[in-house]
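Left out: one protein chain. Kept in place: all the others.
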Amino acid sequence: MKTIKAGIIGTGFIGPAHVEAARRLGFVEMLALCEANPELARSKADKLKEFLADKEIEVVHNCTPNHLHFDISKQIMAAGKHVISEKPLAMTTTESQELVDLAAKAGVINAIDFNYRYYPLVQEAKAMVLSGKLGDIFHANGSYTQDWLYLATDWNWRLVPQFSGKSRAVADVGSHWCDCIQFISGRKIVKVFADLRTIHKTRMKPKKEVETYSGKMLQPSDYEPVKIGTEDYANVLFEFDNGASGSFTVSQCFAGRKNRLYYELAGSKCSVVWDQERPNEMWIGYREKPNELLMKDPSLLSERARAYAHYPGGHPEAYPDGLKNFLLRVYSYIAGTSKEIDFSTFQDGHNELAICDAVLASAEAQKWQTVAY
Amino acid sequence: MKTIKAGIIGTGFIGPAHVEAARRLGFVEMLALCEANPELARSKADKLKEFLADKEIEVVHNCTPNHLHFDISKQIMAAGKHVISEKPLAMTTTESQELVDLAAKAGVINAIDFNYRYYPLVQEAKAMVLSGKLGDIFHANGSYTQDWLYLATDWNWRLVPQFSGKSRAVADVGSHWCDCIQFISGRKIVKVFADLRTIHKTRMKPKKEVETYSGKMLQPSDYEPVKIGTEDYANVLFEFDNGASGSFTVSQCFAGRKNRLYYELAGSKCSVVWDQERPNEMWIGYREKPNELLMKDPSLLSERARAYAHYPGGHPEAYPDGLKNFLLRVYSYIAGTSKEIDFSTFQDGHNELAICDAVLASAEAQKWQTVAY
Amino acid sequence: MKTIKAGIIGTGFIGPAHVEAARRLGFVEMLALCEANPELARSKADKLKEFLADKEIEVVHNCTPNHLHFDISKQIMAAGKHVISEKPLAMTTTESQELVDLAAKAGVINAIDFNYRYYPLVQEAKAMVLSGKLGDIFHANGSYTQDWLYLATDWNWRLVPQFSGKSRAVADVGSHWCDCIQFISGRKIVKVFADLRTIHKTRMKPKKEVETYSGKMLQPSDYEPVKIGTEDYANVLFEFDNGASGSFTVSQCFAGRKNRLYYELAGSKCSVVWDQERPNEMWIGYREKPNELLMKDPSLLSERARAYAHYPGGHPEAYPDGLKNFLLRVYSYIAGTSKEIDFSTFQDGHNELAICDAVLASAEAQKWQTVAY
Partner (left out) sequence: MKTIKAGIIGTGFIGPAHVEAARRLGFVEMLALCEANPELARSKADKLKEFLADKEIEVVHNCTPNHLHFDISKQIMAAGKHVISEKPLAMTTTESQELVDLAAKAGVINAIDFNYRYYPLVQEAKAMVLSGKLGDIFHANGSYTQDWLYLATDWNWRLVPQFSGKSRAVADVGSHWCDCIQFISGRKIVKVFADLRTIHKTRMKPKKEVETYSGKMLQPSDYEPVKIGTEDYANVLFEFDNGASGSFTVSQCFAGRKNRLYYELAGSKCSVVWDQERPNEMWIGYREKPNELLMKDPSLLSERARAYAHYPGGHPEAYPDGLKNFLLRVYSYIAGTSKEIDFSTFQDGHNELAICDAVLASAEAQKWQTVAY
């Protein structure tokens, strides 16, 4: 297979994860890494221009901080390159819609990293919906809970609206939950009612910045108080386009949960429950027979999900493998060895921003709000 | 210790459970059982009168169907006897307030069976709140999920508003969840926003009635369609009197969950998670050290919770023991060996009805609703 | 139903548990408790004689320390009463065989408290063997682990061979494991190879005695060193009468396990795994389909096991309910309402002592040893 050459802009927690996942594919070569920081100083901007002018690079991963996503994805597409963006796609739905339109016009392949879709057992849940094994969807519930912003002394650029957006917990991790549940159910969230809460209304900002997820190990010696306006905690009720309903909770202040995306999907034939912190097992609930605990075992999975399980049963796969699965699909499509867009695209990124907008509007108005996709 | 003589009115699933739990105490003698059915025919009413006239009986357990609770509790108190009521206390808050007032006037001891409070690890969670181990309460979430009304062919008197009330899932099991979380946190729910859904808008009613929880084993040969107005499924957001917030989900149509009262309570020092289907363990989450899995082991529990654990660590106790613990507290108070009202009373029963009223009003108006206690 | 009158000799941890369990049946009246202590002083002996002379008492529970079991059971039977003995049945197989013979001669009903058999899900495992659902038995493994003798400062009469016997961990809890696995599989252990270890070769004995399981809470101020000869820890290999084999581990020095009887039984059609510390769920393993997690739910159990589950699915039952189930069977047989000896008898007690003998002999000789039943 022809080697595809790629580059990456932005280096935080997720940039190196992309690099490693791409290497595993065996037919992608990471040519260059280009740092991008919030200031994007002139010298950096020049370096970016050079990078995008590199003819060898066919694909660019946009792993910059949130507020740069829009501008940099535009530049990538303007350079005629395929683009794999981190989420959120942009800061507003106006921007994200523009990116969707630009991608269509440019004819470039566009993808967004909703990586939790790519776990074998998330795919199995979708396969169960598609095959009718789950039956009609009765309701969907769940949560996404973390503790990396648990303390008032935890600080990160995601706490600052100009870098991260007006919504924090919902936009950052709630969007993953929504993407997962919509992907599995095949249904769109059309209405929301949201209650957003800021648990630490003032946080102590350390003088030097702290990386996402790694902050816990630092002992900052010096802080300044900063008022916080974005939510630490949210409860969101929603309705799907078929009238089924559900809810989810998001918290970044739940001690002991590190990155727990959890869902409970109730159907008319069975239920499925999955916890990202134990990703190799799915609970399947029945009324008339014993519940099941399905392991990630290729020999037990549907054909669809088996394609996401690269190791035998009892050889657990996890977070890095989800990202590999995502890139495998995107790059196989780029390489032409896959003819199907079986990955999350800019449209999905736009959809999540539209839900976030509705969440913010609902919380403000304290009313149900229709999602304007 | 002097033997206390008691009687019980009503025999469904819960009546015999009361009898068995009371027997375990060793100082309570169950003198008589009096059946009560929805029709309460004249002959039955006469029998009830005789029963209540029995001078030997000091305490009466009201285990009748919901719509009879109010009237029968009134009669019990009018006969000067102590009363232990099943929940709900009554059908409306007007009735429940009247019962609270009558109990105060009659000077009788009054209790209501919110049995989930009486698990050792629920008491331990409360002890952690009281001692400051949990810290400030950040938020509370959870669910109460079941599958005994999963199928459109499942039928029970609880589906009929005149017997069970205007709310079903929230009133029947959501009330347990609210009682637990209020008991543990020591906070009152003051505002709610609710979304109620009827999954089976038409159900098939069998010609003969089916007992709660046992219906699954029957094969009714003959059904008639009945329109259902009460909720199978609900999502409720709430605010505590200290401004902390939370949410819970109730479903009676979740395949594979039998009676899963589940809560996640996030505090500023740690979190606690408990699942009634695995009642001998409590998960305690921390940010800076490993999470804990506390077993029901008297030697590891606080003094408060230890009083609820009658068997050593590794000797699990469960549902029947919760009910025993409840009755032990009520009867010890009646016997005078305990001087503390450390059990749920009519006031708690009234409070849950007030929350239900607010839930129904909120769902109707699609607005946040203040609870009128 | 006629009330059966019973008495109990011996009050430690288990005596009151018998009393409570018997009360739950509703047709058993506990007339008297007779204390028995290791010294069995003259005055005590006289009191015992009076007790056994009481004509009203039909059944006696022998809940004395191990070394008194033999003599007191003999006296009970000599008094013409039915006997329910705690385990071990006696101190030696000579004694236990004598008791089996005496019981037959006396024509009294005899039972021994192997209480773990009486959990609904243990019965379900047996039902699966009987119905062929498990298939041929491939092998059986497991453990019984505790921590109540974890520290060198933990002391109890069970550490003293004259009161407890030559084997400790195997005799005390290993015997439960063997009884369970033989009961479920329907197979007899015919050969063993054992390795016994004393982890604390010297223990510190407090001046006053400490109750089983409750020792952890005491702070003994004064100890004396005592040499310990019985095993804290054992590994036993065994062979069943059909040639299948297995092994189990027993430890009383495993921090964090309180009373974990655990087995893994592999059959040719599926496997079953059960943990007494989570008694309401049984894992069932399959090769060609998802594993199952069967809950104790009467509507999902076999007819056999359903008779042991008195509360609906999701209403967990636990240790005290196992003991209740045991006594229910014994007393129903005594009352004549059951015609089947579906409970553990003196013969089972003798069998466990025979296995213990073989274990001790094997450990001594470091060879496989045939069990002489």
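To keep things simple, chains are lettered A, B and C as they appear, and every chain counts its residues starting from 1.
What we mean here is this: a residue touches a chain if its C-beta (ideal position, glycine included) is under 8 Å from a C-beta of that chain, and two chains touch if they have at least 3 such contacts.
The model shown is predicted, which means the values in this text are computed figures rather than measured ones.
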Completion exercise
Checked against the full complex, the residue among C:E98, C:D195, C:D241 or C:D342 that touches the missing chain is C:D195
Practice task
Quick one: say which of C:G80, C:G186 or C:G256 touches the chain that got left out.
Solution key: C:G256
Handout entry: Listed residues C:Y116, C:Y233, C:Y333 or C:F346, member touching the removed chain
Key = C:Y233
Handout entry: In subunit C, positions touching the absent partner
Key = 138-139, 141, 143, 145, 147, 150-151, 193, 195, 197, 199, 216, 233, 235, 237, 245-247, 249, 251, 253-257, 264, 266-267, 269-271, 283-288, 291, 366-368
Handout entry: Those residues of subunit A which, in the complete complex, touch the missing chain
Key = 13, 17, 19-20, 23-24, 26, 146, 148, 212-214, 216-217, 257-260, 276-281, 295, 297-299, 310-321
Problem - For subunit B, residues in touch with the removed chain - result: 283-284, 288-295, 299-300
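To be clear about the criterion, only the chains that are shown with their structure count from here on.
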Completion exercise
Taking each chain's centre as the mean of its CA atoms, the one lying farthest from the centre of subunit B is chain A
Problem - Between subunit C and subunit A, distance of the C-alpha-averaged centres to the nearest whole Å - result: 53
Completion exercise
subunit A and subunit B have mean C-alpha positions lying a whole-number Å distance apart equal to 40
Practice task
Give me the residues of subunit C that touch two or more other chains.
Solution key: 295, 299
